[in-house]
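Okay, so here's the structure we're looking at.
Every protein chain but one is kept in place in this view of the complex.
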Amino acid sequence: MSVSFTRKEMLPPLPPPVGERGVVKWARENLFSSPLNIALTVLGVLIVWWLVSASLPWWLNSVWNASSLGECREIVAARAGEGATGACWAMIRERWHQFIFGFYPPSEYWRPVLAFGLLFAALAPVLFSGEKRNLLIVLGSVTVFLAVTLWLAETPVVALVLSLALAVVLVAVSQIAPGKVLWFTLIYPPLCYWLLWGGSIWSPIVAMAGFAVLYAVFRLASPLIGLAPAAGAGVVAAVLWWLYLDVPIASFLQSALPFGIDAINSDRFGGFLLAIVIGVTGISFSLPIGILLALGRQSDMLIVKTLSVGFIEFIRGVPLITLLFTASLLLQYFLPPGTNFDIILRVIILVTFFAAAYLAEVIRGGLAALPRGQYEAADALGLDYWRAQRLIILPQALKISIPSIVSTFIGLFKDTTLVAFVGLMDPLKGVTQIVRADINWKGIYWEPYIFVGAIFFVFCFGMSRYSMYLEQKLKTDHR
Amino acid sequence: MKKSVFFGTLAATTMAAGLAMAGTLEDVKARGELICGSNTGLTGFGAPDANGNWAGFDVDLCRAVAAAVLGDASKVKFVPTTGETRFTALQSGEVDLLVRNSTWTATRDSELAFDFVAVNYYDGQGFMVKKDLGVSSAKELDGATVCIQTGTTTELNLADFFKQNNISYQPVTVQDDSEAQRQYLAGACDAYTTDVSGLAASRATMPDAENHVILPEVISKEPLGPVVRHGDNNWGDVVRWTYFALLIAEEKGITSANVNEVAASTSDEEVKRLLGVTGDMGAKFGLSNDAFKNAIAAVGNYGEVFARNIGEGTTINLARGLNALWTQGGLQYAAPFR
Partner (left out) sequence: MAMATDAPKETFRLSMLVYDTRYRSYTIQIVVLLLFAMAVAWLLNNTVENLAVRGKEFNFAFLWQRAGYDIGQQLIPYTNDDTHFRALLVGLVNTLVVAFWGCVFATILGVIIGVLRLSNNWLIGRLMTVYVEVFRNVPLLLWILLSYVILSETTPQPRDFRVTDEMIAAGEEPKASMILFDTVAVTNRGTNIPAPLFDRSLGSIQIGFLPVSLNLLAFIVVIIASVWANRRLLAHAKAVQEATGDRPVTWWKSLLILFGPVIALKFALGLHLEIPELKGFNFQGGILVAHSFTALLIALSLYTAAFIAEIVRAGILAISRGQTEAAFALGLRPNRTMSLIILPQALRVIIPPLISQFLNLTKNTSLGIAVSYLDLRGTLGGITLNQTGRELECMLLMMLIYLSISLMISAVMNIYNKSVQLKAR
């Protein structure tokens, strides 16, 4: 008989020691791994504690319903005792529309909202050319966004139906013929202009017809006189169209077939509407200029190169604020006597130059990052300069520069706040100043800054994350 | 219809260049809208409300001019200008008329090539201090920190005043009135200096107005008034006489409420001429004959404008003082309308 001391079954494994598992292990490794780390952790906790303890009562005592700062303070004092501090969000509640739209007439809020929604619809085909799924996601979200916000903005029924119909049509087209959505991108700029500024629908249409004239003349003339002169003739024809035919034809059409929406003056633009208008227009107009400047800077032609470099370095060498002051103070010296146009337009022109110089550098980076072989291959195929650029170089260079273009846009968008210094109503300083000039809200500081700052943060952070995602996605590496 | 300026500089400049720099009056009529340079926001004098409607003492003068020229006081667009951009805006033709409590000085009249066509508010620069500072005269402010708005004549006056009295000060320059007030209330400066009307306006809106005093010294003359470009005399006349019409209206007891009634019943020859009942005075300015009647009907007489925006009983609560009519011991005096 033998008693077997051999175990038949294994003991269950003991859990790892307390110090080696769960929260404790994690904390030990991530927070207290060395004396320096312990000190840092303690410091971090102290900072967080200090921030929270200093601001929490203020957040907790927020007041949402009041008609003046004084009333807010009374409510806070009544609720939390004398000497307590509290946020007065009632100001935002009462004036939020000014921060978003400036003095745009409330009955027309649907127009900027629609233009904003459609902006994404116009961007989608550029970013996801031909990808049905992504197009569906973006355009579908735009449709839903428009349905909700337009309803909230009390859009007139006709406009509501038409806009939603447009959105649905876009979704449908994107699924049937994804390539065709790009056409919407082309008609978006005049459409957006018309929506925001209003007036006769014929002005933007006739103005756009100038491009059609350019193209028609180019096509007709190119077999006769060759490409380059034909392009020149097209440009001349288009300029003549804009100079002499545009206004008479537009006004004739308007009198024959009157159709338009209320014209809104530029001085009613303000808040984030203004910031987005300036930012988006600036970046989109600056893209072609930036590409030309970048190509000019890379060019072998001495004069072209010198001029490009001079322009880029000049614009990048002076602060934006001096350019804005140029728009408001100096532009009138450089243009023929008696010329005068909108300060917003002047600011947009200077902002476009500004952005163009920065974009030129970004695109130059993209051009430089392309392997030499791409240029050589294009040459070997016998492509001429413009074909090589258009078919081989630029598509790749632009693709790798998209993240940097987005960050340029973020920088530009933040910088639109500087227009306050030339008397425009940017959300940060302009609108805040007007709100504070109101006797009811005199002496309010934190709330408008936090509100505006939060919106800027959401926009910019969102865009920067998106560009990081793009960067990952577009990495088709030349290594 | 709005011009198509969509294609940026090229189209815009060349088209606009087509319009020669004609007389401002013709431009305004052709445009059907008066463009007024206004403050970016000074309570009582010119500030937009929550809906973007401008109101204030200076704003009403613009409306009166719009009513006189275009027959409609609402056909006016306000371009907010800062202390730094205001004169360029006028000079470049961006605005037709600048009504933005600007001081009439020799330099601005000569070198900057402007015309101050009237003085709608006689003001002077003063100091405001907190009562518990125990200061009763500006000359006791030796070593004090003084808040001052940049881009105005007040900077020069301040430097001159302290120099003349041989005392020192520390300037704290600020951008605008609301920032100056914030600094002053926080105690970041001992004294706040600007036009006395501005001080009164600020003081009126402070939660503890009784704890602040405006010192007796007025260290400068600040005649504030509407400004037009030098050399456009016809336009200057229109603005000047619109303003005078408001003064005469107060003198004769014509208000926005009774202007039609007075026009029908008056036997005063000057009033008849003013309201366009007899004569063709309006036409002499290139306006319609009832232009000044429209102006009075739109905003009321000078006294009404004053009382509605900045007078006693409003939050600004200014006394008429120098701005009373000459018949009541003030300086507001209109040339005869004949």
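By written order: A and B. Residues from 1 in each chain.
Heads up, the rule we're going with is that a contact is a pair of C-beta atoms (placed from the backbone, for glycine too) under 8 Å apart; a residue touches a chain by one contact, two chains touch by 3 or more.
None of the values given here were measured: they were computed from a predicted structure.
Chemist: In the complete complex, the chain left out here touches which of the visible ones?
Modeler: Among the chains that are shown, those touched by the missing chain are A, B.
Chemist: Using the touch definition from the top, which of A:251, A:284, A:396 or A:417 touches the missing chain?
Modeler: Here the residue in touch with the unshown chain is A:417.
Chemist: Which of these, A:209, A:274, A:335 or A:435, touches the one chain of the complex that we don't see?
Modeler: Within the whole complex, the residue contacting the unshown chain is A:335.
Chemist: Give the residue, chosen from A:212, A:263, A:301 or A:377, that touches the chain omitted from the document.
Modeler: From the options A:212, A:263, A:301 or A:377, the contact with the absent chain belongs to A:301.
Chemist: Pick out which of A:52, A:263, A:321 or A:368 touches the chain that's been left out of the picture.
Modeler: Within the whole complex, the residue contacting the unshown chain is A:321.
Chemist: Which residue, B:71, B:124 or B:171, contacts the hidden chain when the whole complex is considered?
Modeler: Among B:71, B:124 or B:171, only B:171 touches the chain that is not shown.
Chemist: Footprint of the hidden chain on chain A, which residues?
Modeler: Within chain A, the residues touching the omitted chain are 26, 29-31, 33, 37, 40-41, 43-45, 47-48, 226, 228-229, 300-304, 307, 313-314, 316-322, 325-326, 329-330, 332-337, 410, 414-415, 417-418, 420-421, 428-429, 445-446, 449, 452-453, 456-457, 460-461, 464.
Chemist: On chain B, where is the contact patch with the chain that was removed from view?
Modeler: 21, 83-84, 87-88, 91, 107-108, 111-113, 133, 141-145, 150-151, 155-156, 158-160, 163, 169-175, 182-183, 186-190, 230
Simple rule for what comes next: only the chains that are shown with their structure count from here on.
Chemist: Can you tell me which positions in chain B touch chain A when the two form their complex?
Modeler: Checking each residue of chain B against chain A gives 1-17, 19-21, 40-43, 47-52, 77-82, 85, 88-89, 91-94, 176-178, 181-182, 185, 205, 207, 315.
Chemist: Help me check something: in the complex, which residues belonging to chain A touch chain B?
Modeler: Touching chain B from chain A are residues 70, 94-95, 98, 102-103, 106, 190, 193, 197, 199-200, 203-204, 206-207, 210, 239, 242-243, 246-247, 250-251, 254, 263, 265, 267-268, 285, 328-329, 332, 335-343, 345, 349, 352, 421-423, 425, 430, 433-434, 436-439, 442-443, 445.
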